Structure formats: structure tokens, C-alpha cells
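Please see the structure below; I have some questions.
Now for subunit A:
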Amino acid sequence: MPDALLDTAGLVTGYGQLPVLQDIDLRIVPGELVGLVGPNGAGKTTLLQAIVGLLPAWHGSVSFAGQDVTRWDARRRARAGISLVAEGRQLFAGLTVRENLTLAATATGNAVEENLERVLALFPELERLLGRVSGTMSGGEQQMCAIGRGLMCRPSLLMIDELSLGLAPVVVDRLVHALSQIHQTMGITIIFVEQDVDLAMDTADRVVLLGMGRVVMDAPAPAVRARRTELEHTFLGLPIDGQTVDVIAEA
Partner candidate 1 sequence: MSQAIVNGILTGGLYAAFGIGLSLIYGVTRVISAVHGAFIVIGAYLAQSAWMAFGLDPFLMVPVLLVIGFGLGYGVQRLFIDKVMRRRVVMTITLTFGLDLIAVTGILLVFGADLRTISVPYASVGFDVLGARIPLVRLGIFAVAVILALGLELILRRTQIGTTIRAVSQNRTAAELLGIDTGHAFGMAHGLAAAVACGAGALLALIQPLQPFMGLSVLLIAFAVVVLAGFGSIAPVLISGMILGLTENLAGLYIGTEYQRLAIFVAYLAVASILPAGLFGRRFYAH
Partner candidate 2 sequence: MRDARRHGVSGIATAALVGVLAAAVSLPAVAQSPAVGDPIRIGASLALTGDAAPDSKLVRDGYDFWAETVNAGGGIVVDGVARPIELVIRDDGSDRDQAARLVENLIAEEDVDFLLAPWGSGNTNAVAPIAERYQKLMVAPLAASDEIWEQGYRYLFGVLPIGSTNMRPLVPMVQDLGLTRVGVVTTDDLFPLLAAEGVSQQAKDAGLEVVVDEIYPPGTIDVGSLITRIQEAAPEALAAPVDVADALVLLRQMKERDYLPPILAFSGATLVPDFLSNAGADAEGLFGITYWSPALPYADALFGSAADYAAAFEARFGYAPTHDNVAASISGYALQRGIETAGSLDTTAVRDGMLSLDETTVFGQMAFDERGVNTGVTTYVVQIQDGTPVIVSPADAAAAAPLWPIPGWSER
């Protein structure tokens, strides 16, 4: 078994006084393509924020590429190679696409030209949009720009929150295709959050299901597909007894 790229151990965090994540143990090895699913409020976004360093860990630790990064702030983790395409894309709305992309490279100390070529090869659509102010583009274009911007940081772990939310099916197909390209040809490890469980199972190698701030299920995509019913229980908010959870988690 190769060394983990990302390893969270007993991770607890939340907002204000309210804990959201309870004791998360997640281990991801290089080259994985992981889909993160779960009902609303399960803690998916919170987990990504904890990994990227926007939320400090209350307990537990986060290790990345063999280093304990628990105490690092988001900036340092970004420079170390964790990139998050956050919910709502979080583009710099007043900046052009080119400025958005360039900034990401220079901020993390990466070469601009080479990475820009790489991103444009992945999303040729962006080529003609380079001069556009990003806030004026369509949702799909913005998502491409956001993912492209994430790649400009030369991450070894790319995390995408809400990959397909609010986008037309044809655009989603385009993004899923790009995702596998990123994964396969660039060799970047990916975690993405997806509302559509089927889409997640079809796209990812491995699916992690969160419920009530805990990992409820963590298994290869085919194994998860086989337990579709239990998944639905979770999405409907039905409790799953502790025993079942353990069994599933071990699978």
C-alpha cells in the first residue's frame, strides 16, 4: 500500500461552538479519484474546508504528503499543493479570466505560461474568454475557469466542491470528462463533492459517504453501487445503526 497523500486522523471541527465533523478518519493515496457524497448538512463542505485549512482542527490531525499540516493556514497548504475549487466557484468576479488564472500561478510561485497552456489544453473554451471579466460568464464557463485556476496552483490534490450544482447536463458531461483527464493524464489526486450520487459513483473510483458529520461509508465505487438502498436511507436522513456503519466502513 503506497504512502497516503492525505490522512486525517480523528478530525473534529465546526463553526463557533458547534461541532460539525466528528472524528473523521480519511486516508487517500496518490492517484485516487474520490467522490464525496452525503445529505445536506452532513459536513462535506466543512471537511474540504478543514482539509484546505479554512477551518482549524479542534481535535485530530491532518497530514498531507507525509507532513503534519494541522497547524498550517490555508495559504501554506495551498502552496504545498492542496487546491480547493470552493462552493460557488469563488472567482474574482471583477478580474478577467486571464487575471484569475495568472494570479493563481504567481501566488503559489508557479510558472504562468506553462500552466496556462496546460489549462487551455484542458479547456480550449477558455482561450477566447481570457479577456472576459469572470463575473459576467455563464455558470459552466465560471466552473471551468475555477477548476482551471485550481490547476494553475499545480496541486497534487485538487478538491472540487459541488462539481455539477446548477449546471446543464451537457456542461456536466464536459466537466466530468475534464475531471478524468485531469486525473489520468495529469495524475492529480481528486476529491469532489457531488449531490448526484449516481454521477459520483459513475465518475469516482471510490466513494465516501458522510452523514451527521461522520464517515458512514467508504468503499470502491462498485461496492457502493451494490448498497444503493442503504445510501438512500442516509440521504433520506434515516438513521443507520452503528453496527451497519462499521461493517460498511470496513468494506
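Candidates were picked such that all candidates are chains of the complex that A comes from, given by their letters.
Operating definition for what follows: a contact is a pair of C-beta atoms (placed from the backbone, for glycine too) under 8 Å apart; a residue touches a chain by one contact, two chains touch by 3 or more; residues count from 1.
Since we're looking at a predicted model, the values are computed, not measured.
Visitor: Quick check: counting C-beta contacts as defined, which of 1 or 2 touches subunit A in this complex?
Guide: It is 1 that touches subunit A.
Visitor: Over in the complex, which subunit A residues touch candidate 1? Could you list them?
Guide: Result: residues 52, 54, 73-76, 78-79, 83-84, 86, 90-95, 99-100, 102-104, 106-109, 133, 135-136, 149, 153 of subunit A touch candidate 1.
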